[in-house]
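Apart from one protein chain that is not included, each protein chain of the complex appears where it belongs.
By letter and in written order, the chains are A, B and C; residue numbering begins at 1 in each of them.
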Amino acid sequence: MTSTLEPAAEQQGRPETQGRREFLATRRRTVVVELTMTVLTVAVAVLIAFLVVLATGKDAGGALDALLTGPLERTPRIGRWLADATTLSLLGLSVAIPFRARQISLGAEGQVYAGALASALVAINLHLPPVAAVLVPLGAAALAGGALGAVPGVMKARLGANEIVATLMLNAVVVRVFDYLLTDHLKAPGSSAVQSAPVRPDSALPLLSDFFQVPLDQANIGLFGMLAVAAAVWFLLARTPLGYRIRITGSNPDFARYGGLDVPRTIEWSFVIGGALAGLAGAHLALGIYGGLQPDMAGGLAFEGIVVALLGRNNPVGVVAAALLYSYLRVGGDVMEQQTDVGSDAVTIIQAVIVLLVTARALPELVKRYLARREAR
Amino acid sequence: MGPVLDVVLSTGFLAAILGVSTPYVLAALGGLLAERAGVPNIALEGSMLSAACTGALVAGYSGSVWAGAVCGIAAGALLALLLGVLHLYLGADAIIAGIGLNLLAAGATSYTVFALLGDKGGTSRLHSGALPSVRLPLIEDIPGVGAVLSGQNVLTWAALAATPVVAWLLYRTRFGFHLRAVGEHPEAARSVGIHVHRVQFRALALSGALAGAAGVFLSMGAVSFFVTGMTAGRGYIALAAVFLGALRPCGVFLAALGFGTAEALAVQLGNLDVPSQLVSAIPYVFTLLALAFFAWRRRRASRTDAAPAPLAGPAVLESP
Amino acid sequence: MEPTEETGEPVATDTAPPALEAVGLGKTYPNGTRAVSDVDLSVPRGEIRAIVGQNGAGKSTLMKLLYGLEQPSAGQLSVHGRRVRFSGPQDAIALGVGMVHQNLMLVPSFTVAENAVLGVEPGRAGRVDRAAAAERTAALAEQSGLAVDPTARVDTVSVGMRQRAEILKALHRGARILILDEPTAVLTPQETTDLFTAVRRLRDSGMTVLFISHKLKEVREISDRVTVMRAGSVIGTVRTEESTPAQLASMMVGREMSLDVAKPPARPGARVLRVRGLSGPAVHGVSLDIAAGEIVGLAGVEGNGQTELVELLAGLRRPTAGSVTVDDTDVTHLDAAGHRRAGIAHVPEDRLSNGAALDRSIADNLIVDRHDRPPVARRGILRTRRIRELAEDLISRYAIRAPHPDAAAGALSGGNLQKVVVARELSAKPRLLLAAQLTRGVDIGAMHFMYERLLEARDAGAAVLLVSADLGELLALSDRLLVIKDGRLVARFDDPAGLTEEATGLYMLGVERHPDERITAGVR
Partner (left out) sequence: VSTDSDSTESGKSGKLRIKFVINGNLGDRSFFDSAYAGLKKTEKDLGYSLKVVELGSDRTKWSSGFEDAASGDDYDVLAAGTVDTVGFISKLAPEYPDKKFWLFDGSVDYTGRSGCSNKCANVYSVTFKQNEAAYLAGFLADKLVAAKALPGGAGNEKVGVIGGVQIPVIEDFVVGFKAGFKAAGGNPSSGVLVQYVGGDNPFGDPAKGKQIASAMYGQGAELVWPVAGSSGLGAFESAVAAKRYTFGVDSDQFKTLTDASQRQTVVTSILKNAGNALYLAAKANKAGTLAYGKPAAVGLAENGVGYVDNTNFDKLVPAAVRTELEAQAAKVKSGAVKVPSAF
């Protein structure tokens, strides 16, 4: 039987390589265009923030200067920026993994508290040799966060229960239980503030200021831990079978099942890993930022983790970049509020405007469309 | 426990449930409309907050509670439309845009209140009044029922009426028809000439208006002034009710009512000698159990009947 | 043989303007794909015009331009002599253009009637009169001969009925120009015949029809003229009665090609698949054997359990009774992964819903069944170079037209996507291949290619279960043929050579039936 298609294949040979070149060129161009456009949108967002301040009749130039250069003016602020970015990156990554499996987990908040609680309990009560004193609490935090992640994970994967509801409800429960344990059982005796006893010095995450001999506020080696975790998450998603399963399940669960992947288990793993990362974020807060437990210790970070994950398009590198950008703006906002006449409400408004504009990806799209049209001619 | 039981079985408690549930029902129905149109509306909280603030301010300055209510509802709708612009036209992710808008509403309400009244806490120094309660002359006298139904705020009545209205809108009207089509299969809707974005915008406006009504209820019904952040996370609870109610008006209503009941119950149980934090966790534990139970039952039901697999899953939040 | 360049003078001799006219029409997608370029097309009123071309030739895109779903980047469009610019389908609908899409555009939770009236619902004061919708749909169905159940939910009805619902949708809108993009790809011969009757009836009432199909036999049966597209351009238009299949095929691919399948006789080996008393949703007590090196065809009217049977055998559904073994592995209670480990490969009938992950790369799509074992993965780590090599190899061996292994699967044309699926399944060197609708929606070139690969797999010793809505294809490829009706096997032909479509059709429709002993002979 002679293949009647031989000539077709041959005929396709030439345009094939040309198509390939075009594909690669387009891909390169897309990356460049996306990057440029992201920078541009941030610039536009800042410009609009400028106008917002101007509208309130305050010294817009000074305010903008504080927002944009403030975080770099003093090393403690740099430290605050890095410490904030560490927590935010971990939270962003924790959200990004279930998102990649197309699971909208909003459970980071509860997992943060679970992680903080577990790590602090270990770090306050157990006497451990030096390195283990840090690693064991971290492990406990990851376990606690992961276990908490497993609850909505199993509910979703095995029963089909909506994960948004499950995670939101679980957050509410965990935060209340945390408050209860803290006020009624863990409050340090003799302290008039509601806070736990401090963690043992061995368990506190070593401060970066001790290494670099400059004051860096609470920035600690958690930063490097976070970078390692981000690299690991990248590796997990891009280079391991489990990561592949997560990606495929997120893209088309029917296809995943057809292809022989265990979809429920993959979904559960995505929740568990996400939970573990949020638990680590909690440990970073407990062992690195507060040195113990406090009520409301996550502040608004858990929700901002979602913003960071989506800004970074659920890509580990993107998430870290987005977290750095976002926490830079958080610190800049605080500097602006401290140094200028712009009030904390206006700072909130400006941050909201920036978030909204940076997510509005129309500008890059419009430019891309324009480029495509020009090329087509 | 005895006295608590008495209270729980009292008409006052039933009346309280309706009051407590009102914002949940209204906002959840709003969330439902947006979700069914294919746009997850995380900005319910922001819509509620801006409506609560606008309503109290306008009522206070104009002297008319009705003007306040209308402007409040409009403010809620406006915020949702902003979500529409960002998500539908500017390609923003609906979830981040929603979170961003909630942030914006928090900052802007507090800023406005301070700019106008010089008070960061709220508008309690302004006489803004509340929307009237509805007395039901005849029903009022029926023992039991009368005390529950009569004297409820107009917006509580609106919430009760909203459920059948939303159901009617979704299932009986052309608009609802298009809305569901757009949410379920936007391509199909577009291919028959339905303006997908236009329908989604209208759905969002309604969604925001309903959430706005919920906010107006808080500042002009439950109490008669605005306090910064007074929605206190109710928008997120409403969002949970949307999904717990399986995206159906009746289910969403029952879920919202369930949250209201649980909260009212927690208020009553608060006097018992149980740690307050644990008592306030009860509604959420209850929701989790209900969620698991219903999901389990649905799953078991779908195992046994041999209907062919659906073409597409139910409309859930779009993929991130 | 160069076809005569011809701009399409109207068949009818009246001087009325053409129903549809395009001049210099072009479309470049935002991603840079130039799908249609400089197309001139003129379709007179009351003509059935077939559009043919290879996968990715731009047929669907051209139709989307005519229906306002996409906006042209160049050229002009006239409808009934009026110059038009469509800003969306609503403009096209207003001018009487209706379209049935290649990928059906129905809202799953709506009933057939609700889908049919969507956008132009009957009812007053903003309300929808659902009873009237059902009545009207029933009436239209009656009139046009398109049988549907107006009150059934679309996600519970057969593909054929979905297809008919789509046409009713266009009719309900008062379409005068009807675009049918591969309407027959999923239909049974009987359904196709009924559809053609209905289409002719519509044509006779003055409807202009544009009809896309890869099946030249159908094209020749239904159309008045045929327009051939290749690589985004119109190559030519010929009168149907003056054309031959071979001529059309060569116009499509740009060179001569043979349309015959050379099928050497099968050399069946040992039994591979053993199915006994298998029951499950829509399948009742099916027993059959398939040996290595043979193709067993499964014929049946769509919706008689063949989909379910294949999914049971692939591990995607759980049986309620019976047993299945592949070689010596009992796979009855295993999941899909277990079936794959046992050596079963599966080309699913609906490649879009579960055959591929459209937003993942071609490479990712090619390794789903082997992502966690060598050579793709080693010690829990994916080996990207190996994956790339594997993908490049399959892309070139299966002549998949793709720029790069990293290109998204969703950017491929239907035929090429199907090649990705087939490449993956066949390269797994299966013991048993379940091939459902192997050539659905693929062009004749690809179709032949698939046939050859299938026969190759058979000759390499695979057992093949072939399910197809295309009876001709079944008869041509099967070494043995089974007929399924209402979830039960009703006929078995151990030598289908000489069997005609009509004869088989009688069994499919339940008019005739083989005795059980004959069906289960040798199956113990």
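Keep this in mind: a residue touches a chain if its C-beta (ideal position, glycine included) is under 8 Å from a C-beta of that chain, and two chains touch if they have at least 3 such contacts.
Nothing here was measured: the structure is a model prediction, and the numbers come from that model.
Counted over the whole complex, the shown chains touched by the missing one are A, B.
Only one residue from B:Gly122, B:Gly176, B:Gly193 or B:Gly212 touches the chain missing from this view: B:Gly122. Check A:Val53, A:Met169, A:Ala276 or A:Met297 against the missing chain and you find that the one touching it is A:Met297. By the touch definition given at the top, chain A reaches the unshown chain through residues 74, 76-77, 79-80, 84, 87, 176, 179, 183, 191-194, 217-218, 285, 289-290, 294-301, 330-331, 334-335, 337-339, 341, 343-344. Taking the complete complex into account, residues 3, 7, 10, 12-13, 16, 19-20, 23, 110, 114, 119-122, 124-127, 218, 222-225, 227-233, 263-264, 267-268, 270-271, 275-277, 280 of chain B touch the chain not shown.
FYI, only the chains that are shown with their structure count from here on.
A complete topology is adopted by the chain contact network, contact being made between every pair of chains.
With B-C and A-C as the two chain pairs, more C-beta contacts join A-C. Chain centres here are Cα averages; for chain A and chain C they lie 43 Å apart. Partner chain B is touched in their complex by these residues of chain A: 99, 102, 104, 155, 159-162, 164-166, 168-170, 172-173, 176-177, 179-180, 183-184, 250, 303, 306-307, 309-311, 314, 343, 345-349, 351-353, 355-356, 359-362, 365. Of all residues in chain A, only 1, 3-5, 7-9, 11-12, 16, 19-20, 22-24, 26-27, 238-241, 243-245, 247-248, 251-252, 254-262, 368-369, 372-373, 375-376 touch chain C in the complex they form. Taken in their complex, chain B has these residues touching chain A: 86, 89-93, 95-97, 99-101, 103-104, 106-108, 110-111, 114, 236-237, 239-240, 243-244, 275, 277-278, 280-281, 284-285, 287-288, 291-292, 294-296, 298-299, 316-317, 319-320.
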